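Note that one protein chain is taken out, while the other chains of the complex remain in position.
Residue numbering begins at 1 within each chain, and the chains themselves are lettered A and B in the order written.
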């Protein structure tokens, strides 16, 4: 029996290893999809026809700084191990920042994005601590609060601290293909979204999470179309391509808690709220604050992030700490963002706003005629 | 021995669970690739320079209706469980419809696509029942018949029922970048195709299916180029980018039955047949029916779908029920499509055909000059 039970233990260990390795290897692809989405967020913001390359450049610069710094901080200061969980954690940090810069794209000069990447990391590590160490039992597996809400309100904090009103006067015309890139980005983000919200879930929750996510997102498509058609009799592509992603933003906090048709309803509400934010709240907020959220981040990530953050309370699966998480994140994000905005005032203002000419040279490279 | 054998049973159960969970988790990514392909099909159809956003919008509207309705019907009426197989099944339903609308894009007003999504689901559930419950031993793991043939002939049925001939007179000019998006979509569809045709295969058939699929597709590339060059001395990009996918369409029915070089030959034949359909059959069919297949769906999905559907008979691995499946699908699809086409006559005709202005407002958003 000795030999047999020894071997049994070995086999059990081997099977467990397979389990672990399988789970890890699966996270490889879901993790990679998060990086894919990070890049797509740049294309989601490329609708200004004279400001396409500049958006891509800003995205890459904040990625190149925040991603390794977050890993450095977690391994160097907090003793974390550099495995797939940390790679995904760092990708979450970087994509949060890429979403956040959408609020102030064009407000700062290109080189400032390097500083933004550096300053963002402590903010993000603080909010992670607040949500998952200071608080307990916060439901946010898919990042409605940590990623989307924090990105939107941290970005709003930055423009409130920075107060560059000159950018409000800049032209932001679109072209047919700059907007077609936005369609591409929006549609592929929708496809990859399940990888994002299930990236850190245990294996048994991944397939249900995928169903919930797609159901939430198709509900957003439908409600966005219906509201735009009902209120305006015309579809603004820069509202539609954004608001249809609100279901993905909002499902994050309850991706492993809701059932499929609850998820569909969450997507319906989030899409409606996001569409209405684009149509009405955006301008009101611009008027109140005097500063402009360049890409309308607040309408897609801020408000639907709050809806998603509160959803587990409505579903009866979260309590008071969930409400504190939502309110606390809003306040902390605004304060930390405003501090960064104030610091950014020391940097040179952009010579050209919402325009690639700020970083790139050659007008002659940018022809669109076929000659 | 009691303890040992008990533990042995436990381990066997655990190992089987790993197997199942691994297989399921693998389907997550292949399934996600099917959604990716669904979006790429929209970009494959974006070559009309004044009708890019409208194609994307129509795609999203039929996705947003057919996908949840199919899940609702399968779970609510037929008692299916919402796991990865059903998610993929619903994605297959939705992508079939996205292919099908290519036949009548521009023929109907934007809001009608919501009705199309609703009306398609019973058609699709019927053909699934016909192919895999009514008939037995039909070889179609990768959807040559269920997806491609059904999409093409259901779409043809719709335009025959609808008979909107006004669209034939509409201009459908291209631009260099609207066609470049088609190249992107075609090339990425080729890459993802193995995920589609192996999505529902058992693990041991997945790698051979991948080899078969890529071999079929590269054969299509070669033969399409050679035929276009031989007959025309010039490459029409809107024939080339489509016909090179015919190998993927045709390999579907025998992806788990053919050997690698048989697959290459299937791709060669399918590519040739598709190219010749674009060059000759398309115009003949337009003349005969008086109605236009907007995107040439019949040339890529219809005819190569028949080639693929019949291939298992030629390979000697399928019999009479395979022939009945092919002929039956053609007839059923035309009839069900025509009924939907007749119903769609109650909807308002589009105010602008093959033009984004039907759904989107602003001419000023669509500039292409760099000013």
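Here, a residue touches a chain if its C-beta (ideal position, glycine included) is under 8 Å from a C-beta of that chain, and two chains touch if they have at least 3 such contacts.
This one's a predicted model, so the numbers in the text were calculated from it and none came from an experiment.
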{"item": "Listed residues B:214, B:292 or B:360, member touching the removed chain", "value": "B:214"}
{"item": "Full-complex contact with the absent chain, from B:53, B:124, B:264 or B:292", "value": "B:264"}
{"item": "Of A:39, A:135, A:201 or A:226, the one touching the omitted chain in the full complex", "value": "A:39"}
{"item": "Residues in chain A touching the chain absent from view", "value": "3-4, 7-8, 11, 14-15, 18, 21-22, 24-25, 28-29, 31-32, 35-36, 38-39, 42-43, 46, 49, 52-53, 56-57, 59-61, 63-65, 67-68, 71, 82-84, 87, 110-111, 114, 176-178, 181, 359-362, 364-370"}
{"item": "Residues of chain B in contact with the chain not shown", "value": "1, 4-5, 8, 11-12, 15, 18-19, 22, 26, 29, 33, 49-50, 173-177, 179-180, 183-184, 187-188, 190-192, 194-195, 203-204, 206-208, 210-211, 214-215, 218-219, 221-222, 225, 229, 234-237, 240, 244, 260, 264, 363, 366-370"}
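To be clear about the criterion, only the chains that are shown with their structure count from here on.
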{"item": "Averaged-CA centre spacing for the pair chain B and chain A, given as whole angstrom", "value": "32"}
